[in-house]
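Here it is, the structure in full.
Removed from the display is one protein chain of the complex; every other protein chain stays in position.
Per-chain numbering from 1; labels A and B assigned in written order.
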Amino acid sequence: MVDLNNISLTEIVKLVKLKKISSLELTNHYIKNIEKGKKLNCFITTCFDETIKNSKTFDAKKNYDSLLPGIPIAVKDLFCTKDVKTTAGSKILENFIPTYESTVTSNLWKEGAILLGKLNCDEFAMGSSNETSFFGNVINPIEKNLVPGGSSGGSSSALAASFTPATIGTDTGGSIRQPASFTGTVGLKPTYGLCSRWGIVAFASSLDQAGPMTKNVEDCALMLEAISSYDKKDSTSINKKKENYSKNLNKNIKGMKIGIPKEYRVDNMPKEIDQLWSKGIDILKKSGVKIIDISLPHTKYALPTYYIVAPAEASSNLARYDGVKFGYRSNKGKNLLEMYENTRGEGFGDEVKRRVLIGTYVLSSGYYDAYYLKAQKVRKLIKKDFDNSFRKVDAILTPSTPSSAFKIGEKTSDPISMYLNDIFTVPVNLAGLPAISLPAGQDSKGRPLGLQLISNSLDEQRMLNIAFAIESEISFKQNLNRWWE
Amino acid sequence: MSKEKFNYFIKTEKNNWEVIIGLEVHAQVISNSKLFSGSSTKFGGQPNTQVSLVDSAFPGMLPVINKYCIEQAIKTGLGLNAKINLLSIFDRKNYFYADLPAGYQISQYKNPIVGEGSVTLDMPYGTKVVGIERLHLEQDAGKSIHDLSPDNTYVDLNRSGVALMEIVSKPDLRSPEEVNSYVKKLRTIMRYLGTCDGNMQEGSLRADVNVSVRKKGEKKLGTRCEIKNVNSIRFMEMAIESEANRQVEILESGKKIDQETRLFDTKKNETRSMRSKEEAHDYRYFPDPDLLPLEIEQSFVDNLKKNLPELPDQKKDRFIKDFKLSSYEANVLVSDNNISQYFEDVIKNSDIKLAKNWIIVELFAVLNKKNLDIKNSPVSSNNLAKLINSISSGEISGKIAKQVFELMVNTGDDPSKIIKEKGLKQQSDPNELEKIVKIVLDKNTDKVQQFKSGKEKLYGFFVGEIMKASSGKANPKLVNDILKKELKK
Partner (left out) sequence: MPIDKSQVKKVAKLSRISLDDNKINSLSKDLDSILTFVEKLNELDTKEIKTLKSIADKTLEARNDIVDDGKIKNDILKNSPEKNEDFFIVPKVIE
């Protein structure tokens, strides 16, 4: 019998199609793993009875002709799932049971996948360490007291610990790529509009994108193919035909041009990260790629821009959590106004409050021009930097994060130090571009480090191909001793 | 007829105050589904049955714009002689309220779909052009019901997300009468266009009224107050009157006007401050990131323009020119598309002069009395045309026609049927009439003698007797001819 914890999604799909393994056997395997791994606190909700029922239904089918035949998959608890509790990691949605299914997850189920459960995340995806969740922090399977990154921290941990063969997260400022980097997994943030946002609890509408998190690049291509689609219900969804990313995946990147942005060589960056970057460059050179130095001059303004735009949108997006239609309602308060204030005061955690207040402030009269309007203009400059670069190069290579995974509690007292984690990932969201983080090495403490590839809009195939080529040269291997079991 | 002079001022011992009024009219767009969702806009449904997940702002729900609502706004803009903006932007207006599920209203702030335009009013003192500042599209809110329970407010979201056009006038209006005329004109234009039904009872048309006062002759505008959500023309007039007087009193006592939002209390006939809503009003408008800028092709606008129906001002000009109507008559007939349609149907094959009088005098009296819309008139345009033709042809007299008309109103019958059944047809056979004349003269030989000896006043007596004898049906002209002849014998 194969060790299911050490093979890829693509291989598992093959086994199912060859009837070497049934959907029910797979389901039972992951349920066992999940039950033995409660310590990691990856799940907010599981729905095993349903999962088992669905896998049996699948096994009774004759036709396995789909991308994810009978594959049990857990998803970030930001995706609304019909009849399954969806919390966004917040007390304010503690008991919310949607009557509808997000487009991205329904795409998964259409391709044969089966829901295992809902994965922990930072509250409303606001955080970089999964420590802001109302349901407690998630532990990185790499090491007992390490954060898994965030906000898709439950997703990255569950994947690394093989509680699910692949997963999906959302990425507003790095929330897929940073946790992928912290857990030695692959995470891809698609072009803005490639995946529908319909049915995903919104954080910042102009930045949010769903994306796959997997153990390797091939799986990532497969998952992206499954979840991406044009959706008339999302006005920002791009109308284009579906691509066969996995079928078209190849390592031939000879003759391509890759840009190295000098502004990503930031102060105080650990030497190990610099070395990792150089290693990536060397591999590319060996693969026949031309390395080109480029400049993205407005990079240093990306984080300040992000921390105006994202909170502004969030302050408005989160206004609907008012105790009227769904979710938590405080029973304190004599009238509507007091009910609102107590509901939101009790229902939101500190980080959400910080961002809602910042967002309200930067939009309020007298401050709008100085903050919000200014940020929108700088956002344009940041986008222009990338547009200019992509006239010269096919993709851009950078580190994914300025450090490896940090300790639980290490950065919670200083919001800015936490925000700095996303320094390499945030510019991509501001520009609406696709990017992928892939594991490329470990630091001296054995913590994984990731490299990030950024490509032009809708150039996911080429980006995946380059990542595929790098991956095969690096042959990153992570041996977890399953200490949590 | 000499024109009246404009004379609406608040006169006090010391001053004459001019009243400056601007209107923000909220007009519900006629459409099947809502501005950003596919649920129905029908009035009067069971609570919360016309609500989608989008209208109730469930997590992850996104707006998708209704193409027809865009067309309706553009058509209305064209009807207001306004500039259509090929690029407009939807913004979020953020505030908390029980019937605003998302915590924001999607509206248009800095870049509305329609820019400056104008509306022409016919006032007793001449025409008056009122400037339009802008028209933008936005969502309606739901309904809060405060009187179903002592401790709670109930919320129905059926209206949530219905498309509204907010039409903002310039502060060009100067009296309650002008406001009356302006709102009616707007309503007529939108009804002609089919973009808003203007039904004020159902809330399809309501207005925020901005009022300020200044001494006659002053150039600078005074501080204004906004009276929110007034839902009848009568109340608008009352609210303006009382608010203007309130402001004058304050200013004459040496105090200042606070710029604020007020409510009109229809029972007390006064406005009062909405202080609780006043605190910390800051709508934090910003472009809705769930939507993209709305870009319209000029050809799309041109096409709508080409297919625009004839508007009231154009129709009025045509009626005056083609049908020789007075300005007053034309105004009355074009004030409602159905009325002008009725008029044009009637005159298709009947006399214009008779038709306009019959409609404006007789038909309107009946409709008024019975409180009926012209669409439900008991007298169809076809039947009225027949009646008029019976008069023109001499089949019946004008007097008999009124009898026939009354029967038409009561029965809805065809006039020829009534005339035939009731035997009301005019007696125009000279032989028959001669017989009647002779009988009458024979009965009154003494009076004939008196007439012949000079008492000519008796002529009328003979006519009256002849008409009586014919039950009013005798053709008056023929009676005249025969009577004169017989009396000369």
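The definition used in the following text is that contacts are C-beta pairs under 8 Å (C-beta built on N, C-alpha and C of every residue); 3 or more make two chains touch, one makes a residue touch a chain.
The structure displayed is predicted, hence computed values, not measured ones.
Trainee: Of B:129, B:292 or B:439, which sits in contact with the chain we cannot see?
Mentor: B:292
Trainee: Using the touch definition from the top, which of A:348, A:390, A:424 or A:476 touches the missing chain?
Mentor: A:348
Trainee: Can you say which of A:30, A:79 or A:96 touches the chain missing from this structure?
Mentor: Candidates A:30, A:79 or A:96; residue touching the omitted chain: A:96.
Trainee: Going by the touch rule given at the top, which residues of chain A touch the chain that is not shown?
Mentor: 95-97, 99, 192-193, 206-207, 232, 235-236, 238-239, 298, 300-301, 303-305, 307-308, 315, 319, 322-329, 333-342, 344-346, 348, 350, 353-354, 356-358, 360-362, 364, 371, 373-381, 383, 415-416, 419, 430-432, 457
Trainee: Could you list which residues of chain B touch the chain missing from the display?
Mentor: Those residues of chain B that touch the unshown chain are 31-33, 37-40, 46-56, 64-70, 89, 96, 98, 144-146, 148-157, 274, 276-277, 279-280, 282, 284, 287, 289, 291-295.
As a working rule, only the chains that are shown with their structure count from here on.
Trainee: If you average the CA atoms of chain A and of chain B, how many Å lie between those two points?
Mentor: 58
Trainee: Could you pull out which chain A residues touch chain B in their complex?
Mentor: Within the complex, chain A contacts chain B at residues 80, 86, 88, 93, 96, 98-100, 102, 197-202, 204-206, 232-236, 312-313, 315-316, 318-320, 322, 324-326, 336, 340, 360, 363-365, 368, 372.
Trainee: List the residues on chain B that touch chain A in their complex, please.
Mentor: 53, 56-65, 92, 94, 96, 98, 101-104, 153, 155, 282, 284-286, 289-292
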